[in-house]
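Here the complex is missing a single protein chain, while all its other protein chains stay put.
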Amino acid sequence: MVHLFQVILDGAMSGLLYALVAAGLSLIWGVMDVINFAHGEFLMVAMYLSYWIGFLAHVDPIVSWIASAAFLFLLGAVTYKLIVSRCLGKAAMAPLLATFGLSMVLKNFCLNRFSPNFRLLSGTLLEGKKILLGELVIPLPQLVTSLFALGVLALLYVMLKKSRLGWAIQATAMDREAAELMGIDTEKIFLLVFGLGGACVGIAGGLLPSYLAVHPEVGGLFGLIAFMVVAMGGFGSIPGALIAALMIGLVESFTGFYVAPVFKYVAVFGIYLVVIMIRPKGLFGW
Amino acid sequence: MSEPMLQVQDLRCAYDGVPVIFGVSLEVNRGEIVAIVGANGAGKSTTMRTIAGLMHPVGGSVRFLGEDVSRVPANQMIRRGISYVPEGRRLFAKLSVRENLELGAFAEKDRASVAERLEEVFSLFPVLKARSAQIAETMSGGEQQMCAIARGLMSRPQLLMLDELSLGLMPSLVEKVLEAVAEINRRGVTVLLVEQMVQEALEIAHRGYVIQTGRMVQSGSAKDLLDSEEVRKAYMGM
Amino acid sequence: ADKVIKIGTLFPLTGPCAVAGQRCVAAVETAAEVINNKHPELKVPLAAQEGINGGTKIVLVKADTQGKPDVAKSEAERLYNQEGVYAIIGCYNSSSTKPASAVAERMKKIFMCGCSSSAALTDRNFKYFFRLAPTDKTESAEFTEYFQEINKSQKAGIKTVGFIYENTEFGKHAADEGKAAAKAAGFQIVADVAFTPGATNLNSEVQTLKAANPDAVYGACLGGDYTLWVRSMKQMNWLPKAAINYCTGYQDPIIAKQLGPDGDLFMGGTGYSPEIGAKYMKAVAAVEKLYTKKTTVPFDSDSIQEAVALFILAQAIDKAKTLDVEKVAETLRTTTWDSPLSLGGKVAFGAGGQNMKATSVITQLHGLKYVPVFPKEYAEAKATVPMTPWDKRK
Amino acid sequence: MIRQTRRSDLLWYGFVALLAALPLVPGLIGNSFRAHVFILVLLYASMSQAWNILGGYCGQVSFGHSVFFGIGAYGAGLAVVTYGGTPWLGALLGALAASAVSVLVSYPCFKLKGHYFAIATFAIVEIFNRLFMVWDWVGGALGLDYPILPDGWKDFVWTNTKEGYYYGALGLFVLVFGVVRWIERHRLGAYLRAVREGQETAESLGVNSTVVKLAAMASSAFLAGLCGAFFVQYNFRVDPPMVMSLDMSMKFVLVTILGGVGTFLGPLLGAAVLIPLQEYTRAYLGSLGSGMDLIIFGALIILMMVKQPRGIMGILADLGVLGGRRSREKKEDEA
């Protein structure tokens, strides 16, 4: 029984982490119909930043995520300005491939600058801390990340649904030219959206180094899972992404424990396919 | 009359380096309805898009209220008082009629004023009121067209530009819509419209221009144009 | 005259194994420096003289496999054909070494392999292939023997074993050998956990282990996965009595440092550590200084084997006094070589090119030090078995 | 299409001349690294052209083709390594299997649009990769290694010369390009593009889009399988990360798009630029171990997408080589 609860807990917590990582991707995809292939590498960059801040300045990730978020906002905005805006709408897959190129550049730039070494922050505030409920273990770093995930997703959701900005974002997403005619500066909206997308993944990357080693390849699988989350949740839907991420997290941990760990990602990708077959536009997609 | 409200001079436009407008000049005075007529592909929409700021000219100028606006982006034009209802409706497909209309007044932050304007357009187009909760893309072509016009009015423009608004409307609606345009005009909005229904358009317009393969070939009062032999032959099938 | 001989190095310089690959190259470079220049202060063969065969210098031509077998294969061809290298040292990943050395064999060129650990490599009976490190098979046997030993001497009580390994050519191979050895020795295998390298978490893996609760765990995890494994066990508040690793993550000095006290009391097989070196391989320290200048870390048991590979090859050429491949290969096969950089000091190749003298010792981490615990002749202390549980650690 | 012969005369004659010259190449370059690069160019051109049938002409951008490539590779690999037989039969069976698998997995995927389809194909690659990693019959994570075989066409293995491989690759190239040329000029070609441009519209014109897409998929996967078989014969080894990875799939997509997606010569042009670039930067910069080669490679992709996402064919069109039709996106250019 305790195993079952642990499996559920682990699954939910990794699910929330995936949701946090995917939120930014979802936003960008939903508004611009662009897949940022370098999303996983954005995460890696954020992790490096948080690692170095922690390593050199001894600032705990619990604080330094702010810096990562800010930096990634910039990185996102710059990526939009220099790359995405220039190939948007030119050919269907152009932004995807351009950001694929960017992912290569980022990954190998970090390899070049920081060497391929694995880096892990030790002695962080939350490291190794846990709450014990009988046999059930709730690791604090993961718990805190999960709470952050919920917070960020809620904020994003409210922003999109309730604010004027959110409205403008939605209109831009549907018909850019028409939005422009309504007086919405769509260029600015896109820039902002890419920045916000970056900031979200920046938060995730900022928190992660307290329990996950940083290295140039760390973003790969996260990026891939984020794609699944976003597509499974449905075009740009924040609640969709949340539910999809939780499903993926749970499927992962259930398969990992009750079937075999080697099959856990098979199951993750499999559940995505199953869902998408039943609902071709994702859980909440239109 | 002093300076015209809108003054387009020797406008030249190109898509991707391929020129399609080779020097179009026109003027719209405050309070007028001006119609641009011409065959398919003559460049009517291109001219309109350029005025609205969706694209920028390669040569010539667009002046609005005494200022050169040929490089002003579209999102600013609406704040300056130009509202453009594009060819092909361009509604926000997934939003309701009401939300579409509210977005038409995006530049206006005062909610009360937006509500007031809503009532105003609903009075012009009662169908929309009944359908205000329907998602735009599920409406019929004609319903969508009305919604688009209404949306264009929501910003309370000084100059309303309408591109092919009769396209796909049933006859009684064309009549109604054009009446509505005349009514809008009476309420003080200047109107620039592009129409294929040349006769109907010229009947409500004060003045008109004829555009042919990217060039202005004729202009004059609506009545003159209606009587002009060439126009009747080329565009009215007589 | 300034005669040179080109030797190719072929390692993963980018991609997931880049850390290890780059260190391997640095090790070979170090060896080449020692061979090419007069280093009378170093007590290793060829150090005192300049070059080999009376002044022929070694020039290294480096290439990147990216960790991909197809790239390894084509780069091997390029090195032999275009760059005209005499021999290649490589490729770290067994999966790359296989096709690359097949190229060498077909071309009748020498291929020196330092640390690829798949036993299959030397089962092929190639004529021009030589491998220095012990295989996973040897290590597995040693691990198992060790557990039997401490069951007797320390009443360790190890009856059940579990495996956690990355599901790659390396991990799978190591685990297969480990399972065979454990089974033969009568241990009960209660957990067999393969995972995808680069995993986002190892929760289910560790939980599976925890649920099966084996007495000892055999591990084959690289870098980041290794730290994640250890940290996850800490999070889950579980440890086996003993955890033993096939080189890799465990013996990377940086990883050990980052894990700090959490990494303590884990064990692993290793052919080298500074501590062992200080005691049994006195000549290494001075060479290591040259190496550390490049890498900031000391040798580990993978990289040092690559240095040995170049030394042995150079010694063979020097001895054969010719570049004739047949003769050099013959010399390699038939001679027992002095190798101060190898534990035990000797290298001799047997069937299929396996170094028969390859030894590894089992060490346990104590405060960032790799303390040898087995076999007897190298043991400095008794291992702490069972490991101190997490909540009893400081 | 009929039109194409008229428009791109210059390019087409160039292509024919190239075809005529290609058989002479081995005599000129011998057994060098250059020969290797030539072989890879031909291989990737063929592979990308196979991808192009579905991804370019039919507009279903698939990142899953490494699966079919891989199945073909395993066909030959299993035949040689596990059964000690001839790779020829293995390659054929592998390609057929690839074709069958492609139809099975893509049938449900075809109702997905745009990015949903692309991401589903990501998932398929990852699933196949991981399943092959644990499937013992195909060697699992250990992979399959070729024994040393005698040189020659029988086993399709050469050790010290590249000529055989070269002509093999050339044969593959002629086959794939021939098939696509045929498709392009016949009904299927028009239907493929019609489905790409508008599925409902195509259906209203009597096109059974499901059948068309499946035909594209099956032929594309079959040819991809043959390419995979060649790849494994060339490398003497197969394991899942080598052949069934997103990286591999990505390469097919990149080559085609860099050359010009949905065009006949695009895959060749793309391969002719990208593959030498990849091989030479790795050979000469990769040894620095700094990832410099990959940084340059990535930057180039970005540059290409930003400057001319229609690829080399787009550039040629801009230069007027293709005559007539200009590239015509970038409406917002002046903005």
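Order as written gives the chain letters A, B, C and D; numbering starts at 1 within each chain.
We take it that a residue touches a chain if its C-beta (ideal position, glycine included) is under 8 Å from a C-beta of that chain, and two chains touch if they have at least 3 such contacts.
What we mean here is this: contacts and distances are computed from a predicted model.
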**Request:** Would you mind picking the UniProt name of the chain not drawn here, from "Hydrogenase maturation protein HypC", "Cytochrome c oxidase subunit 3", "Amino acid/amide ABC transporter ATP-binding protein 1, HAAT family" or "Oligopeptide transport system permease protein OppC"?
**Result:** "Amino acid/amide ABC transporter ATP-binding protein 1, HAAT family"
**Asked** In the intact complex, which of the depicted chains does the undisplayed chain touch?
**Response** B, D
**Fill in**
In the whole complex, of B:96, B:199 or B:218, the residue touching the missing chain would be B:199
**Message:** If the hidden chain were put back, which residues of chain B would touch it?
**Reply:** 15, 37-41, 45, 87-88, 138-143, 145-146, 164, 167-176, 196-199, 233-238
**Asked** Contacts of chain D with the missing chain: which residues?
**Response** 1-3, 185-187, 190-191, 193-194, 196-198, 200-209, 262, 324-325, 328
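Note that only the chains that are shown with their structure count from here on.
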**Prompt:** So which chain is farthest from chain B, going by the mean of the CA atoms in each chain?
**Reply:** C
**Asked** Roughly how many whole angstrom separate the Cα centroids of chain A and chain C?
**Response** 37
**Asked** Whole-Å distance, chain A centre to chain D centre, using C-alpha means?
**Response** 31
**Item:** Residue list for chain C, restricted to those that touch at least two other chains
**Value:** 14, 18, 22, 167, 194, 196
**Complete:** Listed in rising order, chain D residues that touch 2 or more other chains are 130, 133-134, 290-291, 294, 329-332
**Prompt:** How about chain A: which of its residues touch chain D in the complex?
**Reply:** 29, 33, 35, 83, 86-87, 89-98, 100-105, 107-109, 111-112, 216, 224, 227-228, 230-231, 262-263, 265-266, 269-270, 272-273, 276-277, 280-282
**Request:** Spell out the residues on chain D that touch chain C in their complex, using ranges where they run on.
**Result:** 31-33, 36, 40, 130, 133-134, 140-143, 145-146, 148, 159-160, 231, 234-237, 239, 241-242, 279, 282-283, 286-291, 293-294
**Message:** Could you list, by residue number, the parts of chain A that touch chain C in their complex?
**Reply:** 3, 6-7, 10, 14, 17-18, 108, 111, 115-120, 122-123, 128, 130, 132, 137, 139, 142, 211-213, 215-218, 220-222, 225, 252-253, 255-257, 260-262, 264-265
